[in-house]
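For this view, one protein chain was removed and the others were kept in their places.
So, chain A:
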Amino acid sequence: GPLWERPLMEVRLGELHTWISTCNFSPQGLLAAVQRAWSSYCAKYIHVKQGGPAGISMLLAGYCLLSYGWNYQHLKRHRWRKYH
């Protein structure tokens, strides 16, 4: 279909710039984008008849990574090497 209606996964690298320019960056647009992403994730991994550990484990892994990123400035002080 046309460029502005395609989801992110189907956009080629070369068209990424134009695709971002067609995005709706208002609060409602961002909220709608978050809503879409969440509902598509749920529909794919959680609302199935036989889901495995994958649905929740990916959310937990994402949470672990996010929290590591948020606490990085504090964890940096526990390094072993002084110079990198």
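Points worth noting:
We adopt the following convention: contacts are C-beta pairs under 8 Å (C-beta built on N, C-alpha and C of every residue); 3 or more make two chains touch, one makes a residue touch a chain; residues count from 1.
Criterion: contacts and distances are computed from a predicted model.
When the unshown chain is looked up in UniProt, the name that turns up among "Guanine nucleotide-binding protein subunit beta-5", "ATP synthase subunit b", "GPI-anchor transamidase component GPAA1" or "L-lactate dehydrogenase" is "ATP synthase subunit b". Across A:8, A:31, A:48 or A:66, the single residue that touches the chain missing here is A:48.
By the touch rule set out above, chain A reaches the unshown chain at residues 9, 44-55, 57-58, 61, 68, 75-76, 78-81, 84.
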